[in-house]
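Once you've had a glance at the structure underneath, I'll fire off some questions.
The complex appears here minus one protein chain, its other protein chains still in place.
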Amino acid sequence: MSYHISLNRLRLLTAAAMVTVAGLSSATAAELIVARSVDADNLDGYKTSNTQSLQITNLIYDTLLTMDKDGSIHPGLASEWSVSDDGKTYAFTIRDGVTCHDGSTFDAAAAKASLDRALDPATVNPSLSAWGPITGSAAEGNVLTVTLSEPYGPFTSFLTSIQAPFMCPSSFAEAQFKPIGTGPFKLASWMRNDSIVLEANGDYHNTNPLIDNPGKPHLDKLTFKVIPEAVARMAALRSGEADLVEPSLEEATDLKDDENFKVYAAELSGQQVLAAFTWKIKPLDNPDIRKAIGMAMNRDAYASIAFEGLVNTANCPVAPNLFSTDEDLCASWGVTYDPEGAKALMEAAGYTADNPLKVKLLVHKLPGWDQMHQIMQQDLLAINVQAEIETREVAAFFDHMSVVNEKTDGEPAVWTMGMSGVDPDYLYFLWKRPGFVNMGLNEDLDALLEEQRRLSGDARAAKIHEAEKYLMENAYAIPLLSPGWGWLMASGAKVDGFKMGFMVSLLFNDVTVAE
Amino acid sequence: MTSTTVTAATLRSLPFTVILGTGLALLIIAAALLAPYLAPFDPMRMAAGPRLAAPSAAHLFGTDEFGRDLLSRVLMGGRLSLGIGVAAVVSGLAIGGLLGLLAAFSGRLVQAVLLRVIDVLYSFPDTLIALALVAFLGPGIENATLAIAISLVPFYARVTYGLAAAERAKPYIEAAQLAGVRPGRLVRVHVMPNIGQSLIVMGTLGFSSAILSAAGLSFLGLGVQPPSPEWGAILASGRNYITKAPWILLFPGVAICLTVLSFNLIGDSLRDLVDPRRKGRP
Partner (left out) sequence: MQLPLRRKVERDFWENRLLMLFLILKRALVAFLTVLVVIVLSGVLIHVVPGDPVTAMMAQSVTATPEAMAEMRARLGLDLPVWQQVGLYAWHVLQGDLGTSIRSSESVAQLLLQRLPNTFSLAVSGLVIALAIGIPLGFLAAVNRGRLADTAVMVIAVLGVSIPAFWLGLILMQVFSLKLGWLPVAGSGWRNIILPAFTLGLTYCALVARMTRSALIEVLAEDYIRTARARGLRERQVLLVHALRPALISIVTVVGLVFAYLLGGQVIIENVFSWNGIGRLAVQAMLERDYPMIQGFIVVFATSVVIVSMLIDILYGFLDPRMRQK
């Protein structure tokens, strides 16, 4: 860390000796241009849940707590925290001297105001249920007290996630929202679907264990450009128009072998890709049919061909590396690839090559996914299941799914989706009735999911395993891959120190760019 | 009889471009019809060859990212593209033709309103109308075909109106009207045979535009969905391989160009024959 500073200083001295003042200012301002495929849709951290938006809000705002690679909880805006014995009251001590980008002070009262806004029904916060059963909060001195109606095991994990930013009250003091936070970067300008320009926060103080740099980011300016076409992004990286890009899957493998480039893959993505069924519609109400379809899915081919070998197959309905996830255990519950056995099951149910089962394969667009679904279609055809692919954009897709998942008749559908988080509690978000896009199951599973929220430690892990076992033995969920979207970045060799955190957050605090 | 009849003499003096266009079109139609017999592989079969293999003796057009044979896909894609074109043109011509006739043989108010709306829609590029409709209807081959058909309606309605109105001004129509022939019969027996040929020629012009619209929609992901080997859809899924496997982009693109070119060559020359007074409107 100090090494970089002394190097910069040295460079500054030599530069000052040689060039004019104008040249000097450009030589010392460290700048990084990032190119992504999509823009953020909202910089109000309580009004968005998509990865591209949260990647930006996470740079502007801080979280109350942070998480290390091993899942342990560390200080964030709160320097200390404690929980009452009954697990229903949390006290967070807000660190002294935290200032917002506009100069105002971030204290316990500000934290309370932000929390209140996150929970206000009028905010329409998409992550509301993940905040837990909060009934009230109070700010006293530098302590924020939060009370819950019942114990909520995932609470502190959630408070480290990019879905739980704390914003300065000046952000939402007026009708027009202004993104003002305490994070490492502040917003300079935003031209929708074109670019977001951020500037370093000179007063930044870091506590995130994933980050080395304790203070102001080395970069002065950070620009996010939107370049939807993968080909164009790759060309921008090669020509130097951009320093860091979301690579195209097709070329990421080539970049890996090229010493002029670096490829970063998020290890802590918390992402999970799975296939699910409209199990209320015949014949998918039959677990054997669902199992047969699961057995036909060649996950190794999806990973190696559709995703060019850049992802792994996953066994659990929750991503690897998260609390309690045990890949070996899950493997013993779930189906294994066996097209012959699957075909036999289908034929036993009366579906032959001449009389195939017709289903829809409902999916949304993402790199790699499109290819995966085409292979999947062939896999299903091999067991006499004729699947018609219907692709939608993400938002339209989930809109459609919430309608389809409620139907009890009509054409049966197999569908795929991805979910990410920092805690297996996203099972609750997905499967507890009515569930995400109405994918909730039944009373039994609801009970399991409710109970795990109230427990902690091994008891909670056991309950989560029970829920996972239920989902997999009845083949409601077929886990496919992890990670699955936006987890890859690529840069030129001169970029150093770039990291990816939980839920593919982008960490720029340690980034330096060599001349 | 009338000026729109193509006589043997005019046929003999057909320009080279028509012959070229017709030859090309027949070739393409034959290839599309015989695709199941001509295609060396099942167009959907993955790993028919190595992934992203360059054109070779085994795979004349190379293979795509799944190792599917591109020649087979382009051949089968022709069936889809031509099928969409035919369906869209036939339904567009039917609806547009009816509207045009209605405008030509109805009262002043209906005529004025119809013409105004048709003119408004006609001032927009048809690809754009198709795009807007698909945006609301949702993607898929049926919706795309429907949207393209509707996008052609203003053009066909305008053309039919023009031809029918010119026909109506002829003395024999007036004579028939005076003789008490009802409008329906008038159109069926007198007007249609006289403008039918011209309409068919206009049909071929709409056809090339329909093919282009279909390819554009599929390219944007709004039309035919993968893995269907529609040409625009192949281009869309192959675009990320532009540096690694440019042949995935080359062959379907050439197929679109040749198809559209052949019908444009035919339509253009025939248009001059059936409508000598027309100006340079597209």
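Order of writing sets the labels: A and B. Residues in every chain begin at 1.
The working rule: contacts are C-beta pairs under 8 Å (C-beta built on N, C-alpha and C of every residue); 3 or more make two chains touch, one makes a residue touch a chain.
On a predicted model such as this, the values are computed, not experimentally measured, just so you know.
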* So which of A:K112, A:K225 or A:K499 would be touching the chain we can't see? -> A:K225
* Contact with the hidden chain (one of A:V83, A:A109, A:L128 or A:V143) -> A:L128
* To do: Taking the full complex into account, find the residue in B:A54, B:A94 or B:V120 that is in contact with the omitted chain.
  => B:V120
* What is the set of chain A residues that contact the non-displayed chain in the whole complex? -> 41-42, 47, 49-50, 121, 124-129, 191-194, 225-229, 231-233, 235-236, 239, 241, 365, 392-396, 398-400, 402-403, 429, 436-437
* Structure fact -> chain B residues touching the chain left out here are 17, 116-117, 120, 123-125, 127-128, 131-138, 208, 212, 215-216, 219-222, 232, 235, 239, 242-243, 246, 249, 253, 256-257, 260-261, 264-265, 268, 279-282
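Here is the rule we go by: only the chains that are shown with their structure count from here on.
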* Structure fact -> Between the Cα centroids of chain A and chain B the separation in whole angstrom comes to 45
* chain A-facing residues of chain B, complex -> 44, 46, 51, 65-66, 139-140, 221, 225-227, 237, 239-244
* To do: Would you mind writing out the residues of chain A in touch with chain B in their complex?
  => 229-231, 234, 248-251, 254, 305, 365, 367, 370-371, 374-375, 377-378, 389-392
